[in-house]
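The complex is shown incomplete by one protein chain, all other protein chains being positioned as in the whole.
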Amino acid sequence: MALLELRQVGMRFGGLLALEDLNLEVPEGGLYGLIGPNGAGKTTVFNLISGFLRPTSGSIRLSGTELVGLPPHRITALGVARTFQNIRLFGELTVLDHVLVGQHLRGRARWWQAVLGLPGARREAREQERRAWELLTAVGLAEVAHEPAGQLPYGHQRRLEIARALATGPRLLLLDEPAAGLNPQETRELMTFLQDIRRRYGLTLLLIEHNLPLVMGLCEHLTVLDHGLTIAQGPPAAVQKDPAVIRAYIGKR
Amino acid sequence: MRGWRPGVRASSLAALMTRSTWLTLAAMALLALCLAAAERFGNEYQVRLLHNVAVFITLAVSYHLINGVCGQLHLGPNAFITLGAYTAALLTLTPAEKAATFLLTPLIWPLREVSLPLAPALLAGGLVAAGFGVLTGFPVFRVRGDYLAIVTLGFGEVVRVAANNLQGLTNGPLGLKGLHPLDSLWWSWGVAGLTVLVVHRLKNSSFGRAMQAIREDETAARAMGVDAFRHLMLAYVLSAFFFGVGGGLLAHLITTISPGLFSFFLTFQLLIIIVVGGLGSTTGAVLSAVFFTLAGEWLRVVEEPRQVFGLMVPGIPGLRLVIFSLLLLLVILFFRRGLLGRREFSWAALGAWLSGGRRSKSRG
Partner (left out) sequence: MDGVTLLQQLVNGLSLGSLYALIAVGYTMVYGILRLINFAHGDLIMVAAYAAVMGVGLFSWPWPVAAGVAVLLTGLVGVLLERAAYRPLRRAPRISLLISAIAASFLLENLVLVLAGGRPRAFPAPGWLGGSLELGGLYLPRLSLVIPAVTALSVGAVFFLVYRTATGRAMRAIAADWEMVSLMGVDVNRIISLTFLVGSLLAGVGGILWALKYPQVNPFLGILPGLKAFIAAVLGGIGNLAGAVAGGLILGLLEVLIVAAFPAWAGYRDAVAFGLLIVILLVRPTGLWGESLEEEKL
């Protein structure tokens, strides 16, 4: 069974059609890409999967569990984490705090146990801190752990957003234009990084990207959207030659 | 207190921890000693001022939890304080005193006959306020920002109208008189200490971090699995509880309460306190509460007639508030971070500061 399965998902805003009849099956461990020109409805797909929007029709399932109608935090708890197109960090919180916030949903201690400083709660807090350091070391941000996130250089911010998402313990990671604003060198590093975390944490990745070389080099399977319609699906090599895709890209840009 | 640099190893960290624990205990003992001395040797005015300081610490730190830590502009503390004040007052008065007060409409039945010691009465005040918090939390947290501000502002108005009209419960516009004054500084300072401890612990816990994440970017926090509603509700109800307890203390400090006593002006004072202290800093809220309670007392002078070089200068009502609102405006326009920004006190930071190196002031 596919890890993520979208069936005839449609979304309207008022009278405006943002997405129509999207079908998508992402197998466990897969690395899928969602591409298309600006305004094609890609970010809407992410907002639908992560529960920020409710589709007007269709179903979205994670390992068979229906996600439609669940609030975002429940969906994250089920194992879907995401990043944002325009990086959204917690400005003044430190890098370490970001990762700790990501782990918060896995905590078992209740608030009053934390306030009373009961041994169980303290042990859990120490354990979370240990795992946070582990994760920060793994993504190469341990050096800046006590810096406020808002003051990090751009590349670090992108990386921190992914680290924070990883801290929630996801099975499926949704990346919204992870390479936006990176130079070719950084983009190559990002590709290795994504392959690396995918292996290390046994992740399934679904990413939105504008950077075609990155998508072609990384993804196993692509879905191309244009104006909310699915115009092509398949392995990168096939999609690249699809006349509808060429039209959508060249015609629009 | 999360100012450690990665270079600090675990062993020295533990040593530092114990040392700061000792320092904290010593500081608390010193404070206790000062309070005991004040209670013993201070005059009535000084003791009253110390009570005031403690109550304002309680109220400001609770307000800081919802407003500074969670970033929600809640404008209804005065409503919760009023609820706590009335609840506690109705419970501590003796049946005879109540009968003498409620002349027009007798007090409703169970309250007419009960009389409790101060501690359970304060607790009840806190619980009633927290209950009101639970009820109102549902509509309040359907909205954010400006809307949240106005709805909570409305609570003060609704509670005032209710207190004026529910004669059988509140004695209407006449209010309650002759409450038993607080007999010891330990009441107010005990509550203040407890509030600071709870809010400080909560803020530095995983829950407090989630609340700060909501303040910084609610959408991102929800995407990270934070249940925004539950966390905001927790902060809101907990602050309501402490507002209620603080209101009970305030009632027994003033000894006469009436429906309009805790007006929006009280909320405004608390807002100034936490903004000037630095929105988001518990330390800032405490220091600023102390400062403003004392400054408010000194500034009282400008509103009273007095002799200056043999001339009689009339007092000017409202001048104190003009000064306060100008101050708030200036701080928010030009020094938005207030006194401490979002930093907190720690012995390590204090030590570093005293030894001249301001660099390592802790962040958080």
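Letters A and B mark the chains in the order given here, with residues in each chain numbered from 1 onward.
To be clear about the criterion, a residue touches a chain if its C-beta (ideal position, glycine included) is under 8 Å from a C-beta of that chain, and two chains touch if they have at least 3 such contacts.
Owing to the predicted nature of the structure, the values given are computational and were not obtained by experimental measurement.
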| item | value |
| --- | --- |
| Full-complex contact with the absent chain, from B:27, B:100 or B:143 | B:143 |
| Among B:21, B:94 or B:165, residue touching the chain not depicted | B:165 |
| Subunit B residues that touch the omitted chain in the full complex | 71, 73, 75, 136, 138-140, 142-143, 145-147, 149-151, 153-155, 157-158, 161-162, 164-165, 219, 264, 268, 271, 275, 279, 316-319, 321-322, 324-326, 328-329, 332-333, 336 |
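Throughout what follows, only the chains that are shown with their structure count from here on.
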| item | value |
| --- | --- |
| Touching residues on subunit B, where the partner in the complex is subunit A | 2-6, 198, 201-202, 205-207, 209-210, 212-213, 216-217, 219-228, 234, 280, 342, 363-364 |
| Residue numbers on subunit A that touch subunit B, as the complex places them | 50, 52, 71-73, 76-77, 81-82, 84, 88-94, 96-97, 100-105, 107, 109, 111, 114-117, 121, 125, 128, 142-143, 145-146, 148, 164-165, 167-168 |
